[in-house]
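Shown below is the structure under consideration.
Left out: one protein chain. Kept in place: all the others.
On to chain A.
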Amino acid sequence: MKAMTWSDRLWTALFVLLAGFALLLLVAPSLVVIAISFEPRAYISFPPSGFSLKWYQSLLQNRQLTDSIWVSLTISVYVALIGLVLGVPAAFAAVRGTFPGKASLNAFLLSPQMMPGMVIGIASLFFGAYFAFRASNAMLVAALSVFCLPFVIRITMARLAGLDPRLDEASANLGAGKLETFARVTLPQLGPALLAAGAFTFIEAFDNVTVALFTSDVRGRPLPVELYYLVQNDSTPAIAAISAIEIGLSFLVMLVVARTVGLERLGR
């Protein structure tokens, strides 16, 4: 390798500095939140004045919060399942199908991702009102499903497009019917992508505020909305504690996905 000149070194140093700064900007808020969650006093301060787990304990006693966590988990599971059930067949049609208007259908299916969540939230609310539905968590599930569908479709499509359609023919030639071919050939190769899609959708549904704010139930609010109202009224380190838990959970899910599927598949 060629020896580095002074200007090369300068550029390298500058690059490392910039990259480090960007990383810091991304990670620091999370770290600050986690640090604050250990604050023993009753108000937010950084750096924390000591170490205490009492805010984590307080979470367990706060019925409203624990309820909302439960609500959010339920909603996320529904959204992930609905997303998979609707998204996988849609991805199949988009990749394997041959019908007029396929390109426009693809664009249509992926369009919710281009729209701000707020728009979908408000639209769902008005749409619901038109049919005399009130904001409810069922509506939230519906709205979030629409919002998250593109994730499932895109991840599944990427994987499907990489599958050789000859494999299906080979399977048929060896005697397997369509269902058996799907179960034995397509699904095993799609599995990791489906896991990734489900996990991604779950996380997105779990921490979505913009859609949830407009459509969620007044009682039994999901966690992000609950937190939103909580910060407005008072700011205890309890909020930091719950955020820290959320950060930990997301990290865990990403870790699982990274280990089983590889994160790079999410981007494609």
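In this section, a residue touches a chain if its C-beta (ideal position, glycine included) is under 8 Å from a C-beta of that chain, and two chains touch if they have at least 3 such contacts; residues count from 1.
The definition used in the following text is that contacts and distances are computed from a predicted model.
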Omitted chain, identified by the protein name its UniProt record gives, among "Phenylacetate-CoA oxygenase subunit PaaI", "ABC transporter domain-containing protein", "Anti-sigma factor antagonist" or "Phosphonate transport system permease protein": "ABC transporter domain-containing protein"
For the full complex, which residue in A:24, A:174, A:231 or A:255 touches the chain that was left out? A:174
Which listed residue (A:63, A:166, A:219 or A:259) would be found touching the missing chain in the intact complex? A:166
What chain A residues would touch the chain not displayed? 164, 166-167, 169-177, 180, 184-185, 188-189
